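For this depiction, one protein chain was excluded, whereas all remaining protein chains were kept in their positions.
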Amino acid sequence: MSAAVTVAALCERFGFASNADAGLAISGVQTLARASVTDLSFLANPQYRQAAKASSAGLIIATEADASWLDRPCLISRNPYAGFARVAALFEPRADVLPGIHPSAVIDTRASVDPSASIGPLVTIGARSVIAAGAQIGPGCVIGEDCVVGADTTLVARVTLVKRVRLGARVLIHPGAVLGADGFGLAFDQGAWLKVPQLGGVLIGDDCEIGANTTIDRGALDDTILEADVRLDNQIQIGHNVQIGAHTAIAGCTAIAGSAKIGRYCLIAGGAGVVGHIEICDKVTVAAMSLVTHSIKTPGEYASGTPLQLKQDWRKNAVRFKELDTLARRIRKLPGD
Amino acid sequence: MSAAVTVAALCERFGFASNADAGLAISGVQTLARASVTDLSFLANPQYRQAAKASSAGLIIATEADASWLDRPCLISRNPYAGFARVAALFEPRADVLPGIHPSAVIDTRASVDPSASIGPLVTIGARSVIAAGAQIGPGCVIGEDCVVGADTTLVARVTLVKRVRLGARVLIHPGAVLGADGFGLAFDQGAWLKVPQLGGVLIGDDCEIGANTTIDRGALDDTILEADVRLDNQIQIGHNVQIGAHTAIAGCTAIAGSAKIGRYCLIAGGAGVVGHIEICDKVTVAAMSLVTHSIKTPGEYASGTPLQLKQDWRKNAVRFKELDTLARRIRKLPGD
Partner (left out) sequence: MSAAVTVAALCERFGFASNADAGLAISGVQTLARASVTDLSFLANPQYRQAAKASSAGLIIATEADASWLDRPCLISRNPYAGFARVAALFEPRADVLPGIHPSAVIDTRASVDPSASIGPLVTIGARSVIAAGAQIGPGCVIGEDCVVGADTTLVARVTLVKRVRLGARVLIHPGAVLGADGFGLAFDQGAWLKVPQLGGVLIGDDCEIGANTTIDRGALDDTILEADVRLDNQIQIGHNVQIGAHTAIAGCTAIAGSAKIGRYCLIAGGAGVVGHIEICDKVTVAAMSLVTHSIKTPGEYASGTPLQLKQDWRKNAVRFKELDTLARRIRKLPGD
């Protein structure tokens, strides 16, 4: 965490231009509304231009056009939000994490832990699992058998890697996430369910982030795969043998059913669903709580659902949904159609 | 857990009136259908009046009108369900929780634990966190850095407070809940995602209840805030910088996206969604699996969605939804409209 940093230092480090005094220093970051004269804030969304004008912030990151219009001390960036993210990282409190294995951790003798990795209290690591250099395994994590945790990857706390889970470098996994549990594979036979063994694993690319209480099942025969830089929010369910392309981001509580294949640079909003065994091409956006029931071959924005209404109005319309086909047939029969 | 309690004692303690013998004693609580002569039951929903008439319960909590109609031993309350809740609490088995720190817990030397608090087995507590008087931290909980657990607050088991989480008094959190994980903040820059540091915290008011496997992210700059007496069921997702007003209750599997602001005395049913950056005023009810996509400024009940049908019928109607605008335009052009 920095104490204070000057405009000159920020420009040098991140390549910003600036209209501000090179010696002007900020000691924190804040929202436009709450910033004080020692804080840096940012203007990315045009609807906050008046708030930026009125802000007490000592320094604001803005586009060249906005900086000119604001006519106050600014850092200039083509992507102010990304610029803000980089500066804010300077002020993020860092826990002091020391390399080594906490004495309360239970490590199988056949596991391998790099000396520069940090294994927190009450962690368990199973046979043949490998923890690479610089990895941080926070308190209460359970790592089963045959897992790999890549270099500089962090499991914040209470993460479970069940088995055959391989994580790339710089992956970040939040508490309660479960990777590598059995896929939901069942055969119906003689009046009861028969479990189908789940013999695959999970493969997570570099720079992925996995949210709290998200679950990613391991594959039935092949692996479940996230390519690099996939970003998953909290409470997402990823079924067995799903594949997700690089740079795709998915918001909370979305469920992707088994063997679905999702492209690169997709954005899937919260509470959405994708049924199994379909393909979504690159650069598809899916709206909140929409259900994708068939493959999508054209990039674009997709949605399903109905608008929110007062319940008394909604009820009248919803009941008419049941006669929609009848109504449509009636209209199609009208003269002139 | 009480052995038996008399009508006189219940009336004195909770202010009930009664038509029953003051010395009549009950030794448990049960549903109307399963109650025996030593049990107390309750009649709150009018559709159970016949069940109350037929019940073998020794004593029934009911309104004055229902008690009169039932013409059997009753406790009289304007709110029989609340009255039942109070009596039932007498019969709840209590685990014997002793103050002190279990020897298997791992407590940072810079943390502070009140001597009257109970820290269960295999708990970890990080630097600068404070556990107040009477708090109970159940087995397997992980409390990170800079957290506060208020007086008489209970973390049942395996709860995670990641960092900068401050809980009020008498808060109850169920297993698997994760508070204070990183909000889902990303900036897209040069073809890849850049993480936006999440520098805020989580603030939970007095008397809140947080369900099993519910997640509440910490704020990006400001805090994520639940006012007093907010009640969250299981598997709810609360995004960063959300604010929820006092006495609002939310049922399971609902997701509230980042920076949404929800009023007081709202009731949000299960599986619902609220998109980010909108406001819902006080006393709004949202139906199950409805999606709130815009701010709501008028109290009332809201819903979205379509009714359940046999799939063969649903399919015919659903396909017509895609031509709804065309059909509507056709109708609007009809003579006489």
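Quick notes on this structure:
Residue numbering begins at 1 within each chain, and the chains themselves are lettered A and B in the order written.
Heads up, the rule we're going with is that contacts are C-beta pairs under 8 Å (C-beta built on N, C-alpha and C of every residue); 3 or more make two chains touch, one makes a residue touch a chain.
Predicted model, so just to flag it, every value in this text is computed and none were measured.
Only one of A:7, A:122, A:137 or A:232 touches the absent chain when the whole complex is considered: A:122.
Contact with the chain that does not appear here is found for just one residue of B:18, B:153 or B:213, B:213.
When the omitted chain is restored, the residue from B:24, B:88 or B:192 that touches it is B:88. Shown as candidates are A:58, A:138 or A:176; the residue that touches the absent chain is A:176.
On the side of chain A, the interface with the absent chain consists of residues 104, 106, 122, 124, 126-127, 140, 142, 144-146, 158, 160, 162-163, 176, 178, 181-182, 184-189, 191-197, 199, 213, 215, 217, 221-222, 235, 237, 239, 253, 255, 257, 271, 273, 275, 285, 287, 289-294, 300-307, 309, 313, 316-317, 319-321, 323-324, 327, 330-331, 334, using the contact rule stated above. Although one chain is not drawn, its touching partners on chain B can still be listed: residues 29-31, 34, 79, 81-82, 84-86, 88-89, 91-93, 95, 102, 104, 120-122, 138-140, 156-158, 172, 174-176, 207, 209, 211-213, 229, 231, 233-235, 247, 249, 251-253, 270-271, 288-289, 305-312, 314-315, 318-319, 321-325, 327-328, 331, 334, 337.
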